[in-house]
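== chain A ==
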Amino acid sequence: MKHSIFETLHIISKGPSDQQLYQNAFDSMLEGDAIVFTQAGVYSLLSKDFDFPEQLIYALSIDVDARGLSQKVDKRSTLISDAQFVALCCQYKKTISWF
Partner candidate 1 sequence: MNKEQAFSLLDEEGYLLDLTLWSKELALALAAADQFELSENHWEVIDTIREFYQEYQLSPAMRPLVKAMSIKYGPDKGRSIYLMKLFSQSPPKQAARYAGLPKPLNCL
Partner candidate 2 sequence: MIFSLLIYASQNSGQAEHSALRFTRSALQQGHSIHRVFFYGEAVSACSAFKVTPRDEVNITEQWLKLAQDNDLDLVVCIAAAVRRGVLDQAEAKRHQKGAANLSDGFELSGLGQLADAIIVSDRTITFGN
């Protein structure tokens, strides 16, 4: 793990067509934050030209698989299990849910 500070974990569960929500979420991020895409949020991993912020990007693998996206996800993201999701919530100081 390159990063050593774990500040806010942003849990984004809406798809990227909700541009305003994404803008608000990205505007609220700083160094040390990370994103977990869950639910429809995992559709963000589809678009090749999607403008990810610099933060670490995770996606809940069950939500990716359920949507048939496992072969198509953006390689900049890391797929995580439920257990790893819980572990991230412990590791980061707080979570903010965006939906």
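The working rule: a residue touches a chain if its C-beta (ideal position, glycine included) is under 8 Å from a C-beta of that chain, and two chains touch if they have at least 3 such contacts; residues count from 1.
On the choice of candidates, all candidates are chains of the complex that A comes from, given by their letters.
Model, not experiment: these values are computed from the prediction.
> If you apply the contact cut-off given up top, which option from 1 or 2 ends up touching chain A in the complex?
2
> So in the complex, the part of chain A that touches candidate 2 is made up of which residues?
Interface residues on chain A, with respect to candidate 2: 11, 13-14, 38-40, 60, 62-63, 81-83, 85-87, 89-90, 94-95, 97, 99.
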